[in-house]
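Of the protein chains in this complex, all but one are displayed in their positions.
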Amino acid sequence: MAFNIYDFTTLTHDIHVGLAESFSPFLATTIEWVIVGVVYLLFVALFGLFLVYAERKVCAAFQQRLGPTRVGPWGIFQTIADFIKLLMKELIMPRKADWFLYNLAPFIVIIASFLAIAVLPFAPGLQALDFDIGVFYLTAVSSVGVIGILLAGWSSNNKFSLIGAMRSGAQILSYELSVSLSLLTMVVFAGTMQFSAIVEGQRDAWFIFSGHIPAIIAFVIFLIAGTAETNRGPFDLAEAESELVAGFHTEYSGIKFAMFFLAEYINLFIVSAVAATVFLGGWMPLHFGNFESFNHVMDFIPPVIWFFMKVLTVIFIIMWFKWTFPRLRVDQILTLEWKYLLPINLVNILLMALVVLTKFHF
Amino acid sequence: MKSFIEYIVSIFKGVWTLLIGMKVTGKYVFTPWKHVTHQYPENRDTLVMFERFRGEVIMPHDANNEHKCTGCGICELNCPNGSIEIITKSIVTPEGKKKRLIDQHIYHLGMCTLCNLCVKACPTGAIVMGQNFEHAVWDRAKLTKVLNQPGSKISEGVKE
Amino acid sequence: MTNDELKTVLTERFPAAEIKQGFQYVEMIVKAEDLHETAVQLKQTDEFYFDYLICLTGIDYPENMGITYHLESVKHRHVMVLKVRTTDRVNPAIDTVSDVWITAKYHEREVYDLLGVHFNNHTDLRRLFLEDGWGFPLRKDYVDEVRIVER
Partner (left out) sequence: MSEIREVIVKTDRLATDKYQVNMGPQHPSTHGVLRLLVTLEGEKVLNVQPHTGYIHSGIEKMCEAITYPQIIHLTDRMDYLSAHMSNEAVALCVENALQIEVPDRVKYIRTIMDELTRLASHQLWWCVYGMDLGALTTFFYGLRDRELILDIFEETCGARMTVSYNTPGGLMFDIHPNFQKRVKDYIKYFKTKLPEYDKLLTGNVIMRERTEGIGYLTLEDAIDFGVTGPSGRASGFSSDVRKHQPYSAYPLVKFNEILDHRCDSLARYEVRILEMWESISIIEQLIDNIPEGDYALKMKGVLKLPEGEFYQRVETARGEFGVFIVSDGKKNPYRIKFRSPGFSNLFALNNMAKGHKIADLVAIMSTLDLIIPDIDR
């Protein structure tokens, strides 16, 4: 097994060959599935916990506080302690709630996030699913989550939850358009829907640089719409604390609440990862035209690090939004989408098509 | 056309105000060492309360276990909540005079609103406000305190 | 208008009422049956124009129940006190002024809650703070052996 931090293709290939030699093809595939599943599960759980911790520390820095300090040095075990607490908490269900849907909802939400994470390329060769309609698949499965939210709000038999779920439904359905259209703009530019090919296309320059104006507009729109799609502030009106107590997950406790909580942060990761992949070059190092020495130094940093640096930067920007802006009202959120983002987006696609046709790009 | 220009201008103006807001919070996030949090239990050794801070009523005793309380009961009268009870005892002085002295100065911290009226009214300055504010106890009965220490007596020279 | 002028004008206008100079403001005591009419005139007549009801207080006097209204005119900036009394202490009833000053609606509910004064023609006379079935705590004959500790 040849482990190479710059390219995981050989590693995954070796594992596959090794398994195929020792087991029957069916068993080998099953074992591969299990390995991939466990790795993703672990990654999601740990990265989710890290994001919660990061959010608390970043938010504390915004507010001139310290954030968690008690559990472990600088409070790094705080989220793990919280998670253990949530695991041990009693699961409370409202008496008149719909038993089946109430219990189903958190799973739908978290499964949707898992599905979406599968197509993201973390590094060369480090991608569970690499197929030619990657972008299309991602936009499709990422909107499955809203069904879980709607079910959660409806089945808990609580008016606050219901209002929250309805808001969330209207919001996510609308912003799905903007997310798809801004991705579509970049698909027009890249000429492919396959994530690995999109990343490969940015070897010389990231799309946000090479696509200049339309790409930047698309990036900004994607950030706004992505924030809205993850139900984060200033678009957190599905769980608007000051209005609806906790929105659609008011009645959830313990591990089911933890699932919603985790799903929110995984969604945050997915949106940032997509933004990083499509606009900022994914795991591609920063390259500047002909500065060979500079490019060489950049190449020295492993692609995985590049990927996570970009993702964390985008996450930080999204957190910055949340901790600065007041929340929008439900009608304003729809106005923003239908009167501002959508028309701009459509014009932007045209612009991008012109840019591609006239080859007016780097 | 005019409304279209207004539409474009409104977008840029709106985004500009948002950026100004982000600049304010951004200034703080990149200077995280300027935090305002006091880490309370950790800074207990260095924590100094203001001298006038009202934490609880205490009766200072000097080195000879003497206090200044005559048991006149003015603090009890001035207390709005009935959190002070004075129990006096009668003794016969060696000269054969009957004299009333403080037996127990009972103070119900649980009922006290720390209004400072008793301290202000005390004619001999026997009670003062203490700076301790960590009053949490497991048993509510512990909030009822006897302020004069056992075996203490009134110091000489306090006029009655 | 200064207090003296106000007093003169009020005396002319409401001969039936008892008008005197109180500690700070002009006080006018009207009969319970005249209250509503007086209130309407005080608010609507241009020279008084008492459009702002500052405070409405119910008082349990030894012999009677009284309501005191503190009125101010935002236009003329004069203040007066309107008082009304009823001798019936068991089931006191006074006309509402909530149709004259809306804020009285809620002040009257408070008075009803704490003193048990009934306001005729009040549209929404419910208790404001306490549970139904509670006594009227601000009455002087209110006894509550459980919650009130005498010293």
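Going by the order they are written in, the chains are A, B and C; count residues from 1 in each one.
The definition used in the following text is that contacts are C-beta pairs under 8 Å (C-beta built on N, C-alpha and C of every residue); 3 or more make two chains touch, one makes a residue touch a chain.
Since the model is a prediction, treat every value here as computed from it, not as a measurement.
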Which displayed chains the hidden chain touches across the whole complex: A, B, C
Which residue of C:11, C:41, C:64 or C:103 touches the chain not shown here: C:103
Residues belonging to chain A that touch the chain removed from view: 59, 62-65, 159-160, 163, 167, 233-234, 236-237, 240-245, 323-332
Where the unshown chain meets chain B, residue by residue: 13-14, 17-18, 20-21, 23-25, 36, 50, 52-54, 78, 80, 113-117, 120, 129
Missing-chain contacts mapped onto chain C: 22-25, 27, 51-55, 57, 59-60, 68, 70, 74, 77, 81, 101-103, 105-107, 110, 114, 127-130, 137-138, 151
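Everything below uses one rule, namely that only the chains that are shown with their structure count from here on.
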Taking each chain's C-alpha mean as its centre, the one farthest from chain B: A
Maximum inter-chain contact count - chain pair: A-B
Centre distance in Å when chain B and chain C are each reduced to the mean of their C-alpha atoms: 41
For chain A paired with chain C, centre-to-centre distance based on mean C-alpha positions, whole Å: 64
Multi-chain contact sites of chain B, meaning residues that touch two or more partners: none
Residue ranges of chain B touching chain A (in the complex, touch as defined): 11, 18, 21-22, 24-26, 28-29, 32, 34-37, 39
Chain B-touching residues of chain A, taken from the complex the two chains share: 58, 60-66, 69, 320-321, 323-325, 340, 344
